[in-house]
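Note that this complex is displayed minus one protein chain, with the remaining chains in position.
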Amino acid sequence: WQEPIILELSEEGQRGIVFPDVEEELKDLFGEVDNLIPSNMKRKKKPDLPELGQQQVLRHYLRLSQETLGQDLTIDIGLGTCTMKYSPKIHEQFVRNPKIAKMHPLQDIDTAQGILKIMYDFEQIMKEISGMDAFSFQPGGGGMAIYSNASIIKKYHEDRGEGDQRTEVITTVLSHPLNAAAPKTKGFKVINLMPTESGYPDIEDVKAAVSEKTAGFFITNPEDTGIFNPLVKEFIDIVHQAGGLCVYDMADYNGLFGIARAKEAGIDLCHFNLHKAFSSPHGSMGPCCGAQGVTKELEKYLPYPRVDFDGEKYYLNYDRPHSIGKLRKFYGVVAVVLRAYAWTITMGADGLKEVAETSILNNNYLMHRLLKEAKGISVPWGDGGHRLEQVRYSFEKLREDTGVTIDDIDRRVVDYGLQTFFQSHHPMLIPQPFTPEPNESYSKRELDEYADIFVKISEEAYENPEIVKTAPHNGPISKIEDEIIVDPKDLIVTWRVYKRKKGLK
Amino acid sequence: WQEPIILELSEEGQRGIVFPDVEEELKDLFGEVDNLIPSNMKRKKKPDLPELGQQQVLRHYLRLSQETLGQDLTIDIGLGTCTMKYSPKIHEQFVRNPKIAKMHPLQDIDTAQGILKIMYDFEQIMKEISGMDAFSFQPGGGGMAIYSNASIIKKYHEDRGEGDQRTEVITTVLSHPLNAAAPKTKGFKVINLMPTESGYPDIEDVKAAVSEKTAGFFITNPEDTGIFNPLVKEFIDIVHQAGGLCVYDMADYNGLFGIARAKEAGIDLCHFNLHKAFSSPHGSMGPCCGAQGVTKELEKYLPYPRVDFDGEKYYLNYDRPHSIGKLRKFYGVVAVVLRAYAWTITMGADGLKEVAETSILNNNYLMHRLLKEAKGISVPWGDGGHRLEQVRYSFEKLREDTGVTIDDIDRRVVDYGLQTFFQSHHPMLIPQPFTPEPNESYSKRELDEYADIFVKISEEAYENPEIVKTAPHNGPISKIEDEIIVDPKDLIVTWRVYKRKKGLK
Amino acid sequence: MEKRDNVVYPYIPNSVSKIKEEMLKEIGVEKVEELYQSIPKHLRVKGKLNIPGPILSEIELKHHVEGIINQNKSCDEYVNFLGAGCYNHYVPAVCDEINGRSEFLTAYCGDTYSDHGKCQAIFEYTSLIGELLEMDVVGLATYDGGQAANTSIRMAHRINGRKEVLIPEIIDKDIVNQIKEYCDFMEIKKIKANKATGQLDLDDLKDKISEKTACVYIENPNFLGCIEEQGEKISEIAHSYGAEFVVSVDPISLGVLETPAVYGGDIICGELQALGIHMGYGSGLGGIIASKDEEKYIMNFPNHFYSLYENEKGEFGFSRSLNQRTSYHSREEAVEFLGTNVGLWAITAAVYLSLLGPQGMYEVGRNILYKSNYAKKVLGEIKGVEILYQESKSFKEFVVNFDRTGKTVEEINRQLLKEKIFGGYDLSKDFTDLGQSALYCVTETTRKEDIENLAKAVERILLSKDSKGGKNE
Partner (left out) sequence: MEKRDNVVYPYIPNSVSKIKEEMLKEIGVEKVEELYQSIPKHLRVKGKLNIPGPILSEIELKHHVEGIINQNKSCDEYVNFLGAGCYNHYVPAVCDEINGRSEFLTAYCGDTYSDHGKCQAIFEYTSLIGELLEMDVVGLATYDGGQAANTSIRMAHRINGRKEVLIPEIIDKDIVNQIKEYCDFMEIKKIKANKATGQLDLDDLKDKISEKTACVYIENPNFLGCIEEQGEKISEIAHSYGAEFVVSVDPISLGVLETPAVYGGDIICGELQALGIHMGYGSGLGGIIASKDEEKYIMNFPNHFYSLYENEKGEFGFSRSLNQRTSYHSREEAVEFLGTNVGLWAITAAVYLSLLGPQGMYEVGRNILYKSNYAKKVLGEIKGVEILYQESKSFKEFVVNFDRTGKTVEEINRQLLKEKIFGGYDLSKDFTDLGQSALYCVTETTRKEDIENLAKAVERILLSKDSKGGKNE
């Protein structure tokens, strides 16, 4: 399809849906609708929304959907750190059931015992998986969960009279950017630790970074390199001794189910992205849920309300005097909690461990094939040993040899029916990076197909680099030469701005 | 996608779904499952079905779906006689509701009052739309409805002692092939009337065809030419005088809602395809429903059971001593009846007439544009006047001028994102035929886009015929040179036959 | 209510007056009526149709329709023991997902290039049914199992020109009536059943078979659930008279039970609905039809064949083939009429068989065997209740006789309904020999406790004195 913008499809007077007519009795009662609106608040110019028949709207968005490579459609291994795994279709029946979809969040708890039970039971499951003592599912995503963790750290130190003193948060430069950005948004100064050749920071650097100003330490383990930091407990001890709290970013927990937990590392707070390891679908970037876990000591700080059980009935507990308050209205994206609950009980303890082990196996198998067969690719850092659930590769050698960059390859994969891959978070310490995560959802055949494509593109780069540089040739659109604007004046995020810039009606 | 056959994707040992384990207690009770199977009936060789993970199965069929041009996805005007119209999405919510989808057909009628009411009420609606006196929704499609009409005709004459005498059925060669095939299957000899230049048979031909052997007359009006036969009443009178019954094929009724009915023409039996004019989706060729309507006199012959109402309760009436019996188990495809009911009450009487009028308008608009702008196209027969809901065009001139055939064009339209079009039923009286039906679901913009594509292809044929002849260039697969087999030995409808012919495992 | 002239219908984009006027102007007429003036006045509808509606708003439509269908009770709400031709098997979510896809739902008869995916899915349906049955030729699914039987019988007739069909005595009355309706030029003879096993009485078969027999038609398992063990012998007898051997199977049994191909079936038919399709009050039916790879069978199929082709690039394509057989191509010269059938159910069955694979088919069959036998056992232990045909093994269904309880099936079922149970199908009208008997069905969706609850409920009902009382409230 070469599908126009929907506003271009508008045909005056057409309509996609009709609302119930107002009863004559009501019209008689109140007269013109204008009588019900303050005169200066009556909308003067109708919004310039599109006018189309119902099927025309449907057809447009169906076509756009076909131009979207959901994980269901493609071997979506390339989006490392995102754990693009299968979201079972049966779960969609659960969340679309009116008994979930059509529930108002303020309805009497007697009429919401089912969903409250799910939230309560899933908290117990998450406690066991992580070893933490309490969870909140209120954060609307991983970012908000990190923010919420930073909030608790702040409140904790304030309660101990050290609020003004403990103003610094330490993280690693390879941690997800939000581990720097969210604490910063909360008002902390952020110290970034650099990795050594091992892939993780030196213990001396941690010691040098902590001080009486240290409020908290935000760490991911393994980071996007797939290298497990074996010194993490030592790091945490150092921070604890300095009076700081330690936070695990377990957004991408997929390789650790049943193997390693937050508890054993001595962590105080952590979060999981239920839309990643716990299989809730990513939904074209949300909605999602960042499950926030804390120790007993910090439970009182969690956002209100909490779901509690009085032995007879589940209820929403608003009696939370120490709570950091509210991050998101109501109780979070409970549909995601429901899916994650369903997935977890489907797998059980053995299944979860199988998830982790198969992810690790798949990842090492893919790494083995790529390093053996794809020319110009390498894996910096680490000792050349095995990795956990993902790997950050480098195509620097390929670029040096052929001039083909990772951006070129990233467009070229689309020609092979693959989703664009994830290169690396910023800053890009590894040149020409590529970070796939072949989690447990993919079969050996698919892993092989994926590896074959990269081997093929590497061959193309060496033999016919132009074909890679000018890609995509088979995508929904061709390459856009200059897609990076630097001036806000060039920004076009609405059709009205485009029309204005083009001088269109 | 270049998606393999699913059996090629199989990886031994993988599985897509698990069934509940049998309780130990039952295993203890009965021992090995083999104890429950007669020894010679135990399956020895497991069926060679594919073995794949759940998402691998899902992904395969999702990809196949994307290679399918449903009416929702494309301007599906080309399938004349099929009335490819919008099937409202809200109806799918109705039929997928467990209160419909999970009903057993034999459950107590007290627990089925809702669906029985829908069937009963819809019969009343169909009676008014057609002017007939009774309807059965048991036929599983238009073909079965025609067959059922032939059955009633047979029974009717048998009851009058003329069963052996009345062995002939008359139809027109332009009527749907089933009007010949279904009566033939019922045992009748079929006489086909040819059209004159007017597009319909001469009245003298009808007179010549009828005799004391005439059992019935099966006619469509308008036929696929979109020409209304104004003499239909005269034809019917002639047949009636000869002692035959008359049947309207109203499968493609879309252009006549609220304008012309079976009743006024003096028809005895008729049928409607609810998946055409009444908007139930075609479902990749079914399931569907052929609604069979008859006069009061013939009601007793309809298949059993009928849905009746005793003033308090809807019930299934099996007390049908004269019934032709059973065509399909239970009561037909009631999901289609439900959708048709919903559509009909959505539109109401005014809306139905708007459907017919807009279809006629759209059709004449498209004809106007094509004749004016597309070189090499003509409309044989008729007086060059307006048509009803469809038109049979001819590209004979184009073929003569350029060598491009209708088959070439039919592959070329796929490159423009259109569904293959319907040429003509057999025999093809009009050379190089093309029969579009631009029903009310399409907007003016879409009609124009459709016309533009044909104008463009006509230009291509005159300027660069090769591009049309070698099409498709942009379809899921390229042209298959030799796709018509004549020897049954070349038939491959199962993968096992393909493997055998290729000498594969 | 607004005036009609102002109504713009969401399903009719060109119902906008301004657009209509533009189009009329382009055509060169003033009013739409002029475009259909060819319809004589005496054939026109007088006045306006008297039908309900319009209900133009989706909110009100939903309210109205759901208000009606909410009067139904579903097998999610009630525990179901009804079978008899339509079964409450489990429908995997992926089946619903695929057949709900707009592409498959709204496609129709597009072919090789535009509907490549649909054609491939249909080829996969025929291929997987082929594997399940071990048959090489499979036709696109037809209306229902009864129609599949009809066509099989007529195929036999076309092959050998004979006009007698032998069918078992134990058979669904509706199927017999379907055969009578569709094969009305043929003579139907019923073969007796062994009273103890429910299986075919071979002596009676031998008595009745002759050189006039077009085919012997059996069902396995039969209508009352009995597994027929004499397939090979029946095949021998049929073939020794030159008759075709037609077997109707329950496809969901074929993970554990032998395919008729092995015991001599020439044409295999059956009801498709078990394979991933919702019952839908009977909407989910479809007919399987398959045969050996011989010209005499192939050329007598009335159904579409989507044959595989390879083009020069090595791409697979799928195209309707040997179309001269079909009525679309040959009108009255076709072997039988062919209309639109149940393509979406064929695709759904392909998804189902792909999901289950050999292991899933085995497990679902095993599950049904254990649980249906368990139900036989616990019901059979109730005082006065007797399980018939105990000398046969059964699959999924079995007959429960209540003669010695003094209660009718109707009474018992009415009481069960109050406990939210749909009791077994009442056989007392169609199988008068069996007295007060009911056909109970147990599938993989039936839970062990459902069976136990049923048994308890039946026990309670049989003990109670006033169960005759009027209607269900």
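Worth a mention:
First chain written, first letter: the chains are A, B and C, and each begins at residue 1.
Basically, a contact is a pair of C-beta atoms (placed from the backbone, for glycine too) under 8 Å apart; a residue touches a chain by one contact, two chains touch by 3 or more.
Just so you know, these numbers come straight off a predicted model, no measurement behind them.
Contacts of the undisplayed chain with the visible chains, over the whole complex, involve A, B, C. The chain that is not drawn here is touched, among residues B:20, B:163 or B:230, by B:20.
Across the interface with the omitted chain, subunit C contributes residues 58-59, 63, 66, 76, 90, 92-93, 97, 102, 359, 444-445, 447.
With the whole complex as reference, residues 11-21, 52-56, 58, 62, 88-90, 92-93 of subunit B touch the missing chain.
Following the convention adopted for this analysis, only the chains that are shown with their structure count from here on.
Interface comparison, A-C against B-C: more C-beta pairs in contact at B-C. Averaged C-alpha coordinates give centres for subunit A and subunit B that are 47 Å from one another. A separation of 45 Å divides the Cα centre of subunit A from that of subunit C. Work out the mean CA point of subunit B and of subunit C, and you get 19 Å between them. Multi-chain contact residues of subunit C (touching two or more other chains): 11-13, 19, 56, 58, 92, 94, 96-97, 102. Counting partners per residue, subunit B has 14, 52, 54, 58, 62-63, 66, 72-73, 86, 88, 441, 443-444, 446 as the residues that reach two or more other chains.
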